[in-house]
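The other protein chains are all here in position, but one chain of the complex has been omitted.
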Amino acid sequence: MKVARQNIHWENHQKHIPTVEEEGGRVWGCFRSCFLQSAAPYTEGIAYKILKNDLGIDLREAPGHTSCGAIGYHGDVTKLETQMVIAARNFSVAHYELGVDNLFSFCVTSFANYTEMIQLWQEDPQLREYTAKTLKETTGRDFWIPQVCGYPSVVHASDIFYANRHILAAKAKYSLKGIKAVDHIGCHYAKIFPGEVVGGCEFPRVLVGLLEAFGAEIVDYPERRHCCGMGFRNCAFPENRDYTASSVYKKLSSLKETHPDCDLILTNCPGCTVFLDAEQGTIKEVLGVEFNIPVMDYAQLTGLLLGYDPFKDCGFNAKVVPIEPLLDKIGIPYDKSKTPEERRRPF
Amino acid sequence: MVTTKGKRKFVFGLKQDRLADGDKMNSQLVKQVVAEGGKGAAIAACMQCGTCSGGCTNVDSMDLTPRSLVLMVQRGDWEKVIKSNTLWLCSSCYICTTRCPRGVRPSDVMEAVKAIAIRQGIENDATRFHKVFVEVVQKRGILFEPELIHKYAGLEGVLKQAPLGIQLALRGKISPFPETVKNPLKFSQAIEKAKSCPQPQQPQPQSQPDTPTIPVVASTPAQKNSTSQLVSSSRN
Amino acid sequence: MEKKQQVVVIGGGPAGLAAAGQLQSFGLDVVLIEKQAQVGGHLNKWYKVFPDFTPAEEIVAHLKSQLGNTRVLTNTTVTAISGEAPDFSITTSSGEQIPAAAILIATGYKHFDARLKEEYGYGIYDNCITSVELDAMLKENKIRTLQGKIPKKIALAHCVGSRDEKVNNNYCSRVCCTNAVKLAIEIKEQLPESEIYCLYMDIRVFGRTYEELYRTSQEEFGIQFIRGRLSEASEKPDGSLVLRFEDTLTARPMRLSVDLLILMVGMEANTELAEIARLPLGCDRFYATLHGQYANNHSHREGIFLAGTATGPKAIMESITDGRSAAAAILSFLMQKAKGMEVKVPTLV
Partner (left out) sequence: MGKLIEELKQDIQYQHGMNACLNCGICTAVCPAAEVYDYSPREVMNICHQEDEEALIELLKSDKIWYCGQCFSCTPRCPRGNSAARVILALRRLSIRYGYFAESEKGRQQLFAKRVFGENLLKRGLTLLATNITPQNFPELGEFWEYYFEHMKEMREWWGVPMDLENSPGSHRIIPEKDMEELRAIYKATGALELMEAIEKGMEKKLGSKEEVEKYWQTWLETGDSRNYQLKKEKEEDK
């Protein structure tokens, strides 16, 4: 490889995300992820702590914000029209009640869903009119389109980590020197609107940039772009989950074959964070194959390196793959007087 | 699949990967088929247009269309070829062969593949029927239908076919008694002689009388290098 | 004709060379302006040309031998065009003013930048190369991977940068299919042990004897054609590539590992003179012709003509024919101008 994972058309795939040192980068409206809050709540917890305490961001969310509903959209119980008006309501609440102009979401599907709606409104004035009218009729609220740096859009939480990566790296207590890592980008972050992705959908930079800032060595493997297999209806019902397990098996086999010494997979999608980890347990039980590759969210990794507690703050006590070997390798201390069980069962 | 290994119960397992492995492609089977069937079974020219499948009489019942069968031979996927019912459903009507725009002869390919399969010892209803058929004919020099049915499908088969057999017999289409050939001795001698003959070597490459005799000339008389000769040699 | 009239041909590729040769044979004064140090255009890069494997240098030599009294200016570009037909004045990069009664633009094409198809990894993966680079290897009789090994399995991916909305090229580049067939045969001749796969969507071998070439590649060289467009390539630690595509003939996704991947890069317009010559472009960004059926050498400006791949993808042979056809159109135009007649140029209805 001539240029290790460096996107050669980098200039085509940038979007401007203000850092906390820039105007507009200190106050953000945010949307929670319903997948994270139910299947990996600790991830949002640590992300929140870092954004607030370490980056000093004024994070604003309203009690009346609802889910974007996109799981129902891709799970086929709602319609495009519904999604548009729900998005418009959440935007309107953020702007008129909380006074924020730029927004991010913790979930990649929300990010894609909001981006889709904003783009539809931009492209088709009729849809925009319909949305504004229905919003007014059903809720009495006014229509508003969020902007980031003057461009009608929303961003994803990992974008903010990426934008502030050098600030975070400067604050980090530990470094990833000598650690081999690979990214796994959420499909709904990269593949629906490749133009809205830091680095484009083939060689995204959003997580690679973060990993590099922390000093990790980036590797690549043939199935890197393969979906984790979360697949909405496919992961939701156990009877369909062979789809998920097979996809994870395919990905991890490819990674093991190419880079058996890869230390971690970094993700920015709630689904991938959960299933790339969890299905390793299934594969172990069903096939007896052990991969043992720690999978973590960008916020969990940043939290670890900033010195937050791996279990209490970063939530590594609810994961399937043990994290201790990686902690030892990086040099992060943890209570060794306790057994792994005890570390994971605080009560 | 339900797995209860360990403590937890999984109602799912891992699906078989449907991703085809292109690295298994090879030209061994093509070479074997050509060796068996001669030039008539050469399929390199196939461009997968589907004319053969489009016209095939029995394609509705086949699990691989003739086009796919040829493709699998090209790819060297012997397993797919040998498992398919296509080989045994081909009625050798030659529609595929008369219509192929590239002069490929799928019916010859079928014959060659079947010959390889039989030599490898494949056994199924079709091969058994053919074997029984040949045995019956060898024994009498002529077919005796009730005997064929009996040998192929047993007494049950004979009973099952009896109503039809009776009808046929009443109309004089078949005889309830075995017929004989004029000179049974001569016939069996001929069979013995044929059996003792050494197996023919490779089938002789067929000459193609329908090939145009006007030589195709390379479009420019420029330098005749090796490749340009090869190009023009494809038809002359 | 009383006074000799001068025609300026811009671009010394096959179309420009053929046109210049033809124009001077009509008795006209011809100036040929070439940007590069040598005339011949892309032909100078090629090894052999389909369908008959004529060496590219032979074609250049032949076209050059027909130039007669043509004044050839190399390392020269056109910086301005002033005046109207038949009294144009062309300013060159050397500062010279050249009068012209008619101008022929034969500035050819550029290759598609394969890096834009990021999923194929050109510029990232060592053993993903373009058809242009392969031709250079063939010329040297040295097809090797970057690691210096003789490749055993080679795939040629058709339609790279052609028929692809994602890179804003909706058109077919026409020559890549036949070129891929030709390259496959050449590789097989140099490396008889290699296995060669063409990943195609449609085989568009459109010219005389091209289909025969395609057939020969299958029958005599055993080139495998797989109907499925390349979706992505990724690299293994040993430098070989894993290709992902659908084998559409069996309707199943397929993966294939190869030692060398050749991207059949398409053609893109080279319209550097669009502003200088004030010429409109078609939706494919090549120069627009006056009429798609019967005025393909006429531009939208009187006295300015077009030839070769300036107006869309063409094979070498077609470019030569097109150059000569443009020469005839120019002659006709000049003769009528000389007679003082209103020039009859087909117009769009």
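Each chain gets a letter, A, B and C, in the order it is written, and its residues are counted from 1.
The rule is short, and it goes like this: contacts are C-beta pairs under 8 Å (C-beta built on N, C-alpha and C of every residue); 3 or more make two chains touch, one makes a residue touch a chain.
All values derive from a computational prediction rather than experimental measurement.
> Wait, the hidden chain, what does it touch out of the ones we have here?
Across all of the complex, the chain we cannot see touches A, B, C.
> Thinking of the whole complex, not just what is shown, which of C:D52, C:E232, C:E268 or C:D322 touches the missing chain?
Considering the complete complex, C:E232 is the one touching the chain left out.
> For a quick check of understanding: of A:D242, A:D263 or A:D297, which residue touches the chain that isn't displayed?
Result: among the candidates, A:D242 touches the missing chain.
> Touching residues of chain C against the unshown chain: what are they?
Residues in contact with the chain left out: 119, 159, 163-166, 201, 227-232, 244-248, 251-254.
> Extract the touching residues of chain A with respect to the undisplayed chain.
32, 34-39, 41-42, 44-45, 48-49, 60-67, 69-82, 84-86, 89, 112, 127, 134-135, 137-139, 141, 187-188, 190-192, 194, 201, 225-227, 229-234, 236-243, 245-247, 250, 274, 278-279, 281-282, 312-313, 315, 317-320, 344-347
> In the full complex, which residues of chain B touch the absent chain?
With respect to the unshown chain, the touching residues of chain B are 7-11, 15-19.
The rule we apply is simple: only the chains that are shown with their structure count from here on.
> Measure off the straight-line distance from the CA centroid of chain B to the CA centroid of chain C, and report it in whole Å.
Taking the average C-alpha coordinate of chain B and of chain C, the gap between them is 47 Å.
> In whole angstrom, what separates the CA-based centres of chain A and chain C?
46
> Which chain A residues sit where two or more other chains touch them?
In chain A, no residue touches at least two other chains, as defined above.
> Can you list the chain B residues touching chain A in their complex?
Of all residues in chain B, those touching chain A are 1, 3, 5-6, 8, 10-15, 17.
> Contact residues on chain A for chain C in the complex?
1-3, 5-9, 200, 202-203, 220-225, 258-259
> Quick check on the complex: what are the chain C residues that touch chain B?
These residues of chain C touch chain B: 48, 51-55, 58, 185-186, 189, 195, 197, 203, 208-209, 212-216, 218-220, 222, 224-227, 243, 247, 249-250, 252-257.
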